[in-house]
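A protein chain is absent from this complex, but the other protein chains hold their places.
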Amino acid sequence: MTTTSETVNGAAAPESGPVTGSATPAAAEPRTLTYSEAVREAMAQAMAADERVFLFGEDVGTYGGAFGVSGDLVHRFGTERVRDTPISELGIVGAAVGAGLAGMRPIVEIQFSDFTAQAMDQIANQAAKIHFMLGGAATVPMVLRAPGGSGTGAAAQHSQSLEAWFAHVPGLKVVMPSTAADAKGLLLSAIDDPNPVIVLEHKLLYKQSGPVPEEPVRVPLGETAVRRTGGDVTIVATGVMVSRALEAAERLAADGVSASVLDPRTLRPLDDQTIVDSVAATGRALLVQEAPKTGGFMSEIAARIVESPAFGRLQAPVSRLCGLDVPIPYAPQLEQAAVPQVDDIVAKAGELVRRW
Amino acid sequence: MTTTSETVNGAAAPESGPVTGSATPAAAEPRTLTYSEAVREAMAQAMAADERVFLFGEDVGTYGGAFGVSGDLVHRFGTERVRDTPISELGIVGAAVGAGLAGMRPIVEIQFSDFTAQAMDQIANQAAKIHFMLGGAATVPMVLRAPGGSGTGAAAQHSQSLEAWFAHVPGLKVVMPSTAADAKGLLLSAIDDPNPVIVLEHKLLYKQSGPVPEEPVRVPLGETAVRRTGGDVTIVATGVMVSRALEAAERLAADGVSASVLDPRTLRPLDDQTIVDSVAATGRALLVQEAPKTGGFMSEIAARIVESPAFGRLQAPVSRLCGLDVPIPYAPQLEQAAVPQVDDIVAKAGELVRRW
Amino acid sequence: MTLTTEAGRAKHALTTMWTIRRFEEAVDDMFARGLMHGTMHLSIGQEAVPTGACMALSEGDYITSTHRGHGHCIAKGAKLDAMMAELLAKETGYCRGRGGSMHIADVATGNLGANGIVAGGVPIAAGAGLAVRMRGGSQVVVSFFGDGAVNEGAWHEGVNLAAIWDLPVVFVCENNRYGMSMSVDRAFNVDTLAERARGYGIPGVTVDGNDPQAVHDVVAEAVQRARSGGGPSFVEALTYRWKGHSKSDKNLYRTREEIESWRERDPIAAFEAVVTGGGAAGSASSEVPTLSESDVEECRTLARDRVREAIRTATAAPDADAATLTDAVYAPAGESIAGGTRG
Partner (left out) sequence: MTLTTEAGRAKHALTTMWTIRRFEEAVDDMFARGLMHGTMHLSIGQEAVPTGACMALSEGDYITSTHRGHGHCIAKGAKLDAMMAELLAKETGYCRGRGGSMHIADVATGNLGANGIVAGGVPIAAGAGLAVRMRGGSQVVVSFFGDGAVNEGAWHEGVNLAAIWDLPVVFVCENNRYGMSMSVDRAFNVDTLAERARGYGIPGVTVDGNDPQAVHDVVAEAVQRARSGGGPSFVEALTYRWKGHSKSDKNLYRTREEIESWRERDPIAAFEAVVTGGGAAGSASSEVPTLSESDVEECRTLARDRVREAIRTATAAPDADAATLTDAVYAPAGESIAGGTRG
């Protein structure tokens, strides 16, 4: 097993202005990779370091993965360790549970996160609960990677953001990387973890680039990243909404509104302290998610904020900006209207600051 | 189809003190039934009135249902309309979708709500989305009944409270009856509804009795019931927590703390107005659920309260009292400790009122 | 009923196959030109299966379809302009632009819908069959799915329900030899998928899926059995998709030669050869050709014109309306829209 000592804490933040993700400290001209390449590199390094690690899923072999994430891994590690499966989500997640129980470190790719619905029994009733049900006598180390999110015209059954389902299940850990560096670093931590970890990637992020350390640098699970600091409002965002929030924050800055942007990265366990501290400082919270509003994970963050000491410091109601309560539609203009865009974040954050 | 005109609005409430559920107005000596009998009566009346209505599920026939809910229905309606199925949750929910699409009004029983995990694809990706995905060209009228909750020593895979999963899915309606009258009245409305409705019954309530009108009286979906009115704190509770909250309120009253107890009954669509109004009046909200805290439905209610005008009237942080973030354990004393008990509600509500 | 020796039938079959081919080619082209978005799964090369199968059905019969569903939809009698409008995300599309390619349904012709979920339609088909049975109706349900779907739990459970309840469902597997990239040889440990049928106690037969007559014959027999209370059947139709699985497919998992060899078995060309009498293909073609060259030309022209007309109409239609985005998440109270009339 590779060491876990090389960790990077993305939560540390300078006084004000943008924070450059969670890259290696002071590396001159850091190398950039796409998010998708970063995921692949994490898997390659983990497989090279530990023969127990392997990847399996539908079309992860020669095809290279539905979104090209596994790419050429099959040529580097062979068809046993980069294994194509039949279309049997419940079966393959169950097989990951069994392989993990029997001492391997499986990574299972589900082609679209929507198809975790097929596998919910093995995810929530088996993987999540076995360690506890057995009183700690066994562990289920496994990673389930799946892309979520809308924006590709794939419509209602291929565009969901289902993090709230998993975040509600004790026994699971839930990760949503929003940068290439985190895609690599969080995945490495997930692979190290002795518990089942759901890693929700985002389709629209796969092609985005960012600095990524070449070494297998872990980003610890459970640390909220402060992507930007500002004094007027705290914007908490996940997944593809992080970059939209950062873009909105730039525009808000031009309007004289100074926003912090926080990215929880791990929803379970949630580092709520960093969020609460920021909201206590700004007095305003705008919570942005792609998933439909009702019952989404931002309601949990809202509830934690108002249960915390930050409650007494609130200058405005805690406010959510979320996907509409609709299935994701096919038509591009409807799909756009169904989830928050940069303009919406600018408008809502501005309103929060100006009105209260 | 039977008429929907005979509705009862359980949300109306007298000035103060306990409200006697949603029974028929002023019926002398109302008849009582157990919750389980009330569910059965609703199904029997719906089947008698509309030949499109039928019940199917594992062991609902001769066995009478794992919890005895269907009882003798098979003798009254025959094995075609009270149909035993193999152990195939995904298949039978899918068959309900298909039967609904083709003009029937299926009621499908899932033996334990935990096994909806097996059927999540047909629930969330098919039933919930078909009407929308087809631009309104077809409907999926179906009811899925399933018992949830802990307290029977059945451990982690047979004791979950999964309402938050369903409440997060646009296209589903979600109902959690807490009284015998509502068990009947809400189920009748669910059967009338042209949309898929998830009815989450509670194992511990099945044997509890209450007044139930003999006629097929509908309780409309989407109306929060005010079970008790009081001025100091608003307790919102669901499922088996409603009766615990009412018991707690009685004890609090003896201590001089006057509590309102609200029961949303339908989580989706949620009547948040009644909740917000009550919280605006009391200034304090205690949200009680059996499900694990993180990502539970009470976080949604917390978020709605703080987004509403009630925010400005809050005298205390909105507070949740929930199941611990653990799978439900087998040992009775651990199982008890895992979910809120009357004592816990009394303590937490008292603290909210006294400390703030 | 023969498709090859009766002129009206032959024309219908040929026109349907050409319509599917031309429709898919148009979609492929518009997609490549950026006029369509999302993803599309084309049926080019597989036209004989929906054509042969749907010609075995009567009005009122149902189908459930798949992500690769344009062919089923056309063969069941859908309006091309409403299909094309859907793909172009128009308000006049079958789903008002909400569903797109993977969710087209045409409830009026009994098409209960394409499905973005592999095997998602299989238990739904069983349920539709159950509805028919409970009403004492005489309709039949054909459930289309691919080879990949056969390994899904949903398939297993749906087929078993139909089997134990003797439901009027015909399960039609379009075995095009691949899921997305995984071949049937690697995904199954049996030689024919029809061998799966035995385990459910239902008849299973493998047929040349590039021959509409052959498909029609076995489906017709299965439909007849289903309609008369004999329960479900499984039909495996061997065919091939010429195009990649979807837009992102680089065809790394199969050889150019394999694709070529199947293109040489073009179901449309083969059928034309048979019905014009030029076919050595072995079918019971009589001395007198069923169709003349000009008949064939007429079918081709009709297909091409229909597709052109659909594109014209659809293109001119208004875009899906974002103002009504939240409509139709829930159906309003009152009578539901039944997928079919009561038996």
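For reference, chains read A, B and C in written order, and residue numbers begin at 1 within each chain.
The rule we apply is simple: a residue touches a chain if its C-beta (ideal position, glycine included) is under 8 Å from a C-beta of that chain, and two chains touch if they have at least 3 such contacts.
None of the values given here were measured: they were computed from a predicted structure.
Asks: Looking at B:158, B:202 or B:218, which makes contact with the chain not pictured?
Replies: From the options B:158, B:202 or B:218, the contact with the absent chain belongs to B:158.
Asks: Among A:39, A:69, A:133 or A:187, which one is in touch with the chain left out?
Replies: Per the contact definition at the top, the residue touching the missing chain is A:133.
Asks: List every residue of chain C that touches the chain not included in the displayed model.
Replies: On the chain C side, contact with the omitted chain comes from 151-157, 160, 163-164, 186-190, 195-202.
Asks: In terms of residues, what is the contact footprint of the unshown chain on chain B?
Replies: So the residues of chain B touching the unseen chain are 58-59, 61-64, 66-68, 84-91, 114-115, 118, 152-158, 324-327, 329-334, 336-338.
Asks: In the whole complex, what residues of chain A lie against the chain that is missing from view?
Replies: 1, 4, 54, 80-81, 85-86, 88, 90-104, 106, 121-122, 125-126, 130-139, 141, 170-171, 173, 192-195
Going forward, only the chains that are shown with their structure count from here on.
Asks: By CA centroid distance, what chain is farthest from chain B?
Replies: Comparing chain centres, C lies farthest from chain B.
Asks: How far is the middle of chain A from the middle of chain B, if each middle is the mean of its Cα atoms, in Å?
Replies: The answer is 32 Å.
Asks: For chain A, what residues touch not just one other chain but two or more?
Replies: Residue numbers touching two or more other chains: 90, 114-115, 118, 155-157, 325-327, 329.
Asks: What are the residue numbers in chain C that touch two or more other chains?
Replies: Correct list: 95, 97-99, 103, 115-117, 120, 153-154, 329.
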